[in-house]
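Everything on this sheet refers to the single structure shown next.
Part of the complex only, each chain left as placed.
For clarity, chains are labelled A, B and C in written order, and residue numbers in each chain start from 1.
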Amino acid sequence: MTSHRSDLGRDLARIAVFAALIVVLGTVTVPLPGGVPLTAQTLGVMLAGMVLGPRLAPMAVLLVLVLAAIGLPVLAGGRGGLGVFVGPTAGYLIGWIAGAIVIGVIARGGRITWWRTALGAVVGGILVVYLFGIPVQALVLGVELAPTALSSLVFLPGDLLKAAAATVLTLALLRAYPPAFGRRPALGAPARAV
Amino acid sequence: MRSDTRTRHIALDGVSVERDGRTVLREVNLGLDAARIAVVGANGSGKSTFARLLNGLVAPTAGRVSVHGLDVQKEIREVRRRVGFVFTDPQAQILMPTPAEDLALSIRGVSRAETERRVREALAAHGLQDHADVPASALSGGRKQMLALASVLITAPAVIVADEPTTLLDLRNARRIGDLLLTQNAQVVIVTHDLELAARCDEAVLFADGRVIAIDEPAGVIAHYRRSCV
Amino acid sequence: MIQLHRPGTSVLHRLPAGIKLAALAVIAIVLSAFAHDAVCIAVSLCGVGLLFLVAGLPLRVLGTEVWRLRWLVLVLGLALWIFVSPQIAWINTGRVVALILLASLLTITTRMSELLAVLWTMLQPLRRWIDTEAAAMTVSLAISMIPVVSGFAGDIADAQRARGTRLGVRAVVPLMVRTLRHADDVGDALAARGLV
């Protein structure tokens, strides 16, 4: 019913607002010694994958990284700038993009169910992110892979909690606002910002 | 009766509010005893800030706010329990996925069965019984505002503060929400640009530029406001 | 939204962004590939410090940037010191710090719009696959949406306080609902204004 062109508009808008949402979630953060913060932004990345799916989610994440690269303090704890991309967390950031795709593929591969969502969050939101993050961290810091991987275990409890949260939140969103997962725009009264 | 005339008193003593270095309210002194109070004034005159003071959503930079004998700063938990707040945008106030869950959120300290019972009762009282378990986001504008109001009324507040609760509603819905607010057994403070609604209150307060410039029976205050807007 | 860029008139501020980016890339490669002795690292760190002075920035700025890296330096340095050797600790930690400071300096001395311009130039060869105009608009759109979404988050925090409840992480659900509805409105506005 809606034309192809206006689907493009909606897609752009969703990418932009989800990027903004990931940024806003970055204000919730626990700085950890070691330079890699524990951040709610990964929860945002997981949710992006679940809600936007494998095509749009990586673009929302990429957009956050572009904003960071051009010098906006959009990452956890108000960090940003090019320093981030030569620092120890650069790999995790790239991993977010790949992770968002994987989450989208797994979680949106069929009807949304709790196990598919949880699987997507763990595989895409944790495994894939670590897969990119840990080697780059090792490389940048000049530390062996094994100890680096071991030290990253501190994030595992938090990340598992976030994966659980992402699952619960996705299922709640499905009840609260089914059009979130649909292709067609939602109708009715406009969402007002007062 | 929850809110009897002895304590039905809202007082601001020398209250100033600053936000981002701007003075939003300037040394406001005010005592309100009427049952139904309208707050009117231009955009940015400080109405919402005043409303938010009453349940501690905004803290005064100077001065003291008390509601029914409670100091809003010092007894904030008790104040939040007694003062219900209705936001302009019901979508900002509805926190749970469905109407039933959202109403249940307002009820604390009773058994699950009792919560369930009260929720069903409130849904029925507000014409929402057929929408208990649909996504709240899919309700029409009028029903959303009803739900937002219901989630406040279900806590039986002694004071209800409503910030432009009838905007975006049609004549009929606006009147329904207005009727409901004005017939509550509670002290009601309604911030509104809807002058018909303001006229139905017992007293009206006119804000301009962070000050109270008139406080009287509504007809006079509304006339004053209309004159100041030409 | 606040930017990390600090306006100025130094040579570093005036140098074209593309050249600065290329230089950063080259230095990054050189540092990683060749800086394997303690002296090299010391020289690099001094060089970066000197560049901060050339950029005409108050020392406080360098101080803040270094302070940001305190945990990194402490933990990485200490771990390598204990488990490997003091020399490796100095070299590895120094290298990371020098690189990060240099990249931060680029951010501090370059306007956002210049960096964006470089980005679009770099994307030119890909224009068959990437609609750079739409991409540019999406970047601006996201920047304008950040205060809007953070306003939504504020509203939801207010609603929780007013209702005397704390939803914790569950508050993300109403936040997403509002944000996605807003996205649909913005999508409509893009269409209505003939932009897509």
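Heads up, the rule we're going with is that a residue touches a chain if its C-beta (ideal position, glycine included) is under 8 Å from a C-beta of that chain, and two chains touch if they have at least 3 such contacts.
In this text the structure is predicted, and so the values were computed from the model without any measurement.
Q: Across the entire complex represented in this structure file, what number of copies corresponds to each chain label?
A: In total, the complex contains the protein chains as A x1, B x2, C x1.
One rule holds in what follows: only the chains that are shown with their structure count from here on.
Q: Take the average of all CA coordinates in chain A, do the same for chain B, and state the distance between these two points in whole angstrom.
A: A distance of 38 Å separates the two centres.
Q: Give, as an integer number of Å, the spacing between the C-alpha centres of chain C and chain A.
A: Comparing mean C-alpha positions, chain C is 17 Å from chain A.
Q: What whole-number Å value describes the gap between the mean CA coordinates of chain B and chain C?
A: So the centroids are 43 Å from each other.
Q: Residue numbers in chain C touching 2 or more other chains?
A: Counting only residues that touch two or more other chains, chain C contributes 152, 155, 173-174, 177-178, 181.
Q: Would you give the residues of chain B that are in contact with at least 2 other chains, written as numbers and ranges?
A: Within chain B, the residues that touch at least two other chains are 87, 89, 91-92, 96-97, 137.
Q: Which residues of chain A touch chain C in the complex?
A: Per the touch definition, chain A meets chain C at residues 5-6, 8-21, 23-25, 27, 31-35, 43, 47, 51, 63-64, 66-67, 69-74, 79-88, 140-143, 147, 165, 168-169, 172-173, 176-177, 179-180, 185-186, 190-191, 193-194.
Q: Taking the touch rule as given, give the residues of chain A at its contact with chain B in the complex, in rising order.
A: Spelled out, the residues of chain A in touch with chain B are 172-173, 175-178, 186, 188-189, 191-194.
Q: What residues on chain B touch chain A, complex-wise?
A: 87-89, 91-92, 96-98, 135-138, 140-141, 144, 164, 168
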